[in-house]
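The structure that follows is given in the form of structure tokens.
Omission of a single protein chain aside, the complex is shown with its protein chains in their original locations.
Chains: A, B and C, in written order; residue numbering restarts at 1 for each.
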Amino acid sequence: MDAPAITAFLRQVFDQVADDFVVEDVQPMACRVRTPIQARHLRPGGTVSGPTMFALADVSAYIATLAMIGPRALAVTTNCSMDFMRKPASGVDLISETRLLKLGRQLSVSHVLIYSEGIEAPVAQATMTYAIPPAGV
Amino acid sequence: MDAPAITAFLRQVFDQVADDFVVEDVQPMACRVRTPIQARHLRPGGTVSGPTMFALADVSAYIATLAMIGPRALAVTTNCSMDFMRKPASGVDLISETRLLKLGRQLSVSHVLIYSEGIEAPVAQATMTYAIPPAGV
Amino acid sequence: MDAPAITAFLRQVFDQVADDFVVEDVQPMACRVRTPIQARHLRPGGTVSGPTMFALADVSAYIATLAMIGPRALAVTTNCSMDFMRKPASGVDLISETRLLKLGRQLSVSHVLIYSEGIEAPVAQATMTYAIPPAGV
Partner (left out) sequence: MDAPAITAFLRQVFDQVADDFVVEDVQPMACRVRTPIQARHLRPGGTVSGPTMFALADVSAYIATLAMIGPRALAVTTNCSMDFMRKPASGVDLISETRLLKLGRQLSVSHVLIYSEGIEAPVAQATMTYAIPPAGV
């Protein structure tokens, strides 16, 4: 699946949150996704909330997996580990850079770096495992 | 801090999400918190979203820490690891049970179990580390 | 499998490290395991090494899983997250307390607390995921 196909699929299966994620680039075993930051993503002081960063990491690993295996809505996260390393910049979109490190029959494993747009040092890293349902589900 | 004091503090510093978390019980080094599930927490099929579970684990560890050290809005999550073990029951509140395992000068470490209310097997577990700012901040 | 059966199985399949692990108690979905600390487990200053704690957490989750599903040497760790919370006491055995939180067809998920014997506060916590091979393997 390419970026437009994934965008259409996300809109179909996750319509209520699809506005939170813009698929910017899809490559074999990799993708880049943007969360356009809005008031609802912020915490006092203008910083981006933890759940917003978690959601971006989670969707990014899902997209990197779907891009390789095709649309399977039922892929589910089984494990996530995140390090929150820096305070995200205020009023700036988040960008994720994801590498799919393993694509097995039952599991995919990714590494996700999250950046405040335009700033070199990452704000968070995540490792994500997805359980892949059998084809046809 | 006891449950009413923590509830008041959450409302003061995180007003926009305070409705998502009801502090049910606070004990030394432990707490129980409820997320009353509403439409915005759901995914297709009626299951509770991953970010909703992450947010509950994150706030629960924060509450367990604050209960011991007093109100410090600037405590920040530095690490989280979560296992998503079962699909949450549809239309049922989430309940967290948190144990604070370490309370150091700079870090607190917790273990959080998340349940669908009324069901014995947990839906998720999380380990959370908070960085604690110096007193007075 | 009970404690003697698991001990015999460990000796059969992991003979070179079986001396590092004494199965003290096995219950449904739980176990307690001891690592008798010897010179080779220590680091300068007399503290127990990180790999020794990792190995105890890993074997403990394996034992809790085997106790429920029977001997399958090929169960493999897929994910581990550990928090090292306190320096282990010098010259004291390590004891793990493991709870199996999920036992699915393909995955088991555990929570492990590691203690220095006789000291109440845990030195480490671990969450472990094992991939379970199909029966007969």
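Going forward, a contact is a pair of C-beta atoms (placed from the backbone, for glycine too) under 8 Å apart; a residue touches a chain by one contact, two chains touch by 3 or more.
Values in this document were obtained by computation on a predicted structure and should not be read as measured data.
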item	value
Residue among A:T7, A:T47 or A:Q125 touching the omitted chain	A:Q125
Footprint left on chain C by the chain that the document does not show	13-14, 16-17, 40, 43-44, 49-52, 54-55, 58, 73, 76-85, 87
Positions on chain B contacted by the hidden chain, ascending	78-79, 81, 106-107, 129, 131
Contact footprint on chain A, counting only the chain that is left out	79, 81, 83, 85-86, 101-102, 109, 111, 113, 121-122, 125, 127, 129
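Here, only the chains that are shown with their structure count from here on.
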item	value
Interface residue identity across copies chain B, chain C - same or different by half	same
Relative orientation of copies chain A and chain B, as a Cα rotation angle in degrees, nearest 5	180
Gap in Å, rounded to a whole number, between the CA centres of chain B and chain A	22
CA centroid of chain B to CA centroid of chain C, Å	28
Set of chain A residues in contact with two or more other chains	78-79, 81
